[in-house]
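Data first, discussion second: the structure below is written as structure tokens.
A single protein chain has been removed from this complex, and every other one stays in its place.
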Amino acid sequence: MRRLSSALFLLGLGLLIAAIFQTMEFGSVAPIAGQAINTVAAEQVGAANFVTAVVLAYRGFDTLLELTILFTAATAGGLVLGKPRAGASRDPDSGFILRAGADLFFPLLLVVGLYIILHGHLTPGGGFQGGVILASAFFIPILARPGTSMNHRRVSLIEGFAGAGFILIGLLAMLGGKEFLSPLLDQGELGALLSAGSLPLLYIAVGLKVGSELAGLLAQLSETEATD
Amino acid sequence: MNKLVLLVALPLITAFLLPVINRVSAFAGRWSGPLILLLTSALGISLWSQLGDSAVAIELGGFRPPLGITLYADQMAILFAVAASLGTLLLWPNGGEDSVRQSTLALILAASGSGLALSGDLFNIYVFYELVAVVSYGLIAAKATSGSYAATLRYLVVSSFGAAMALTGIALVYQATGTLNLAQLAQLAPTQLNNMQGLAAFVLMLIGFGVKAELFPVNTWVPEVYATAPARISGLLAGVVSKLALLIIVRLLVLVFHQPEALTVMLVLGIIGVVSGELAAWRARDFKRMIAFSSIGQLGIMFIAFAIPGKAGIFAGLAIALHHLVVKPALFLLAERWSGSLSGLAGAAKASPLAAALFILLALSLIGVPPLPGFWAKLLVLVELSQQSQPLYYLGAVVILAGAALEANYLFRVASRFYHAENAQTAPASHRLPELATASLLCAALAGSVFVLTPLAEQIEGIATQAADTAHYIQTVNPEALP
Amino acid sequence: MQLLVLFIVVVMLCSAVAVLLLKDFLAALAAFSVVSLGLSVLFVILRAPDVAMTEAAIGAGLSSLLFALALRRLGLWRLKE
Partner (left out) sequence: MTMDTGLILYTAAFGLILIGSAGIVLSTHLVRIIFGIALLEAGANLLLLLATYRAGSAAPIIVEGRIPAVMADPVPQALVLTAIVIGVGILALALSLALRVQRAYGTLDLREVRQRLEQDIAGEAGIDLPSSSDAPQAVMTRQEGQA
């Protein structure tokens, strides 16, 4: 019965998609918002990477919410998984080569992650991609040494202040009589490292937030005891 | 007026910092959440009174639409934004092991609920909707029973499927128009979206946003979640969050999707919702699932009402939605101590006479007995339905009447059991004070509204008139001229 | 170019079906990574380097890591004997 209704549902979805395919006109419409942004972004925001301009300036509100979703998922994950019991079974130790490799990788990943975050307004990449690399920098040592655990207090401190920093930058603009999340600071020269006003600051907040949330999530998951 | 953003920003920043605040002082950690919500609710109400019957658009980041994200605040938006704040405050999660995490999640729920009501950008709505979803997973799972974990996971699967469908719909809309701003979409819709692709996009978004609005094919999570979640969270989900999802669908219908087929789809799904919900509630053997199924039925009535074209539909739908917004949380609060089977409720009136009396008041209003507000709301829907020409609307009216008869049957079966003291083995425990106080407050609001029915109806009609006015919306947001 | 796109798409769709049909969860995870990687290559072809980087880091990297951790904790981390 369930199978039948599922199959019917899928059939309906398939028909819907087929109908869309039939009537859809590919690429017939000019992207109104996108074209406007491409014309004015260099002047208005001052970021050479227009995707960054959209992510942090034009649609910065979305990004704030996205960070909140990660934060919420980490908080809810903490609620669900809880604290690991003492003396829970652990993964077998991973051997010398992996541990040495993890130690070697740690500074490398840290530098690469920070580089990607700081150049987010100039080249592809930014807070999200850099944040993932930061998270892996802190997580790989845990994988290599299954006994150790992450300092959750410090992680929650970083995630709290990074998220609050993003909102504070937005609220500062309101104090100055502008709208929430308006770009601040001098735009500088297009393409320079110190340019695009407050965007690099926002991306640092994003990077730290993403990094700490993801590292926390990964650590939570790996600290949970195995069921078998 | 740009202070409206604080309705979202203040709870969010408090939520981010709550773990830190709690470490400094547990007292501050416990009270800062409710305090902030009190503040935002007051702010929202004061802005509502300032606004009058005008509307305002906030260009976030100072970018003109369609470049940036726009928030749109008319009376309906602020009403529901305040409802999200105030509702979370009234139903603030209490107890449980991890109260800091729960408070954090509740704050985010208030922020995202308010934002969902105010947002004027299609993708921004999607992000807010996902945020509401993730927060509710956390709050349901906070019960920390095996049942709540399983129910949350099943809910997550349905909800993620819906969200992906909504995202697909958004992609189709963007493909056809090249913009996400609702005002600009309203300008472009008659030429670009009045076709098969537009209808498909609407159906996909209806499935997506319908998950939280307990729409028929995607409401399988409702009985499981409401039976396993903490009662306050069930009340929030059924009372407030479902209305927010409904609000989005109504906005989309008014502004973007003008096809008559779109209304027909909603009408049919609403009718199925009423029939299946009320029948299942009638068959239910335990109190929580009975009111869970009855909420599917009630939301079905709202879908039927909003399927009436034009202002009349919004007026009728809004009236019944606001009624449900007050009644359902109160019912779930009462359900906290009556979670056992219905037969175990015998003699409950002796243990807690006030709770039993409140239940009867709520039940009478839910069924639609004059002079309670529920009667006028249902009457309004029936009158508007009878003025339509399509026969399907008459079917809707018949189904609503039959549903009311079923409701009367199962609600009175429960009420009469309350006063059967002779075969009571063990009367259920009496209610805790916070639950009873909040439920009494909601009931008092319900009963009090009987005396101000005429001004209230005029107010709601004003809200509906404003919400149905597409030109007013476009004029307020005033996007850049189309190229 | 067109042939390359066609090739990637075919591989992706086959892997996507394989994710659902393979009995062994580890193999399904591998197929899932193939889908993510294919997607990130498509994003490069579609002139979206930012998205491609994110998809590679998050879709192929992090998601697979999450799945792997979960499979291990769930006791599904074993190849068919």
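As written, the chains take the letters A, B and C, and residue 1 is the first residue of each chain.
Assume a contact is a pair of C-beta atoms (placed from the backbone, for glycine too) under 8 Å apart; a residue touches a chain by one contact, two chains touch by 3 or more.
This one's a predicted model, so the numbers in the text were calculated from it and none came from an experiment.
K.L.:
Write out, one label after another, the shown chains that touch the chain missing from the document.
P.N.:
Output: missing chain touches A, B, C.
K.L.:
Can you say which of B:A151, B:I314 or B:V477 touches the chain missing from this structure?
P.N.:
B:A151
K.L.:
Sort through B:L91, B:L107 or B:A227 and give me the one touching the missing partner chain.
P.N.:
Result: among the candidates, B:A227 touches the missing chain.
K.L.:
Which residue among B:L91, B:L180, B:L237 or B:V477 touches the omitted chain?
P.N.:
The single option touching the absent chain is B:L180.
K.L.:
Have a look at B:E59, B:D74 or B:E130 and name the one touching the chain we're not showing.
P.N.:
Answering carefully, the residue with contact to the hidden chain is B:E130.
K.L.:
Against the chain that's been left off, what residues of subunit C make contact? List them.
P.N.:
Subunit C touches the missing chain through residues 1-2, 5-6, 9, 12-13, 16-17, 19-20, 25, 28, 32, 35-36, 39, 42-43, 46-51, 54-55, 58-59, 62-63, 66-67, 69-71, 73-74, 76.
K.L.:
Residue by residue, what part of subunit B touches the chain that was omitted?
P.N.:
123, 127, 130, 133-134, 137-138, 141, 145-147, 149-154, 156-157, 160-161, 164, 167-168, 170-172, 174-175, 178, 180, 220, 223-224, 227-228, 276, 279-280, 283-289, 339-341, 343-344
K.L.:
Touching the absent chain: which residues on subunit A qualify?
P.N.:
Touching the missing chain: residues 1-3, 5-7, 9-10, 13-14, 17, 20-21, 24, 26-27, 29, 31, 33-35, 37-38, 41-42, 48-51, 53-55, 58-59, 62-63, 66, 69-70, 72-74, 76-77, 80-81, 123-124, 128, 190-191, 210, 213-214, 217, 220-221, 224, 227.
Everything below uses one rule, namely that only the chains that are shown with their structure count from here on.
K.L.:
Give the identifier of the chain nearest to the protein's overall CA centre, each chain being represented by its own CA mean.
P.N.:
Minimum centroid-to-centroid distance belongs to B.
K.L.:
Return the distance between the CA-based centres of subunit A and subunit C, expressed in whole Å.
P.N.:
19
K.L.:
Cα centroid separation between subunit A and subunit B, in whole Å?
P.N.:
Comparing mean C-alpha positions, subunit B is 30 Å from subunit A.
K.L.:
Rounded to a whole Å, what is the gap between the Cα centroids of subunit B and subunit C?
P.N.:
37
K.L.:
Going by the touch rule set out above, which residues of subunit A reach two or more other chains?
P.N.:
Not one residue in subunit A touches at least two other chains.
K.L.:
Which residues of subunit A touch subunit B once you look at their complex with the stated criterion?
P.N.:
Its residues touching subunit B are 9, 16, 19-20, 22-24, 29-37, 40, 44, 57-62, 64-66, 68-69, 71-73, 75-76, 78-80, 82, 153, 156-157, 159-161, 163-164, 167-168, 170-171, 173-174, 178-183.
K.L.:
Which positions of subunit C touch subunit A when the two form their complex?
P.N.:
Subunit C residues touching subunit A: 48-54, 57-58, 61-62, 65-66, 69-70, 72-75.
K.L.:
In their shared complex, at which residues does subunit A touch subunit C?
P.N.:
It comes out as residues 49, 51-52, 91, 124-126, 128-129, 132-133, 135-136, 214, 217-218, 221-222, 224-228.
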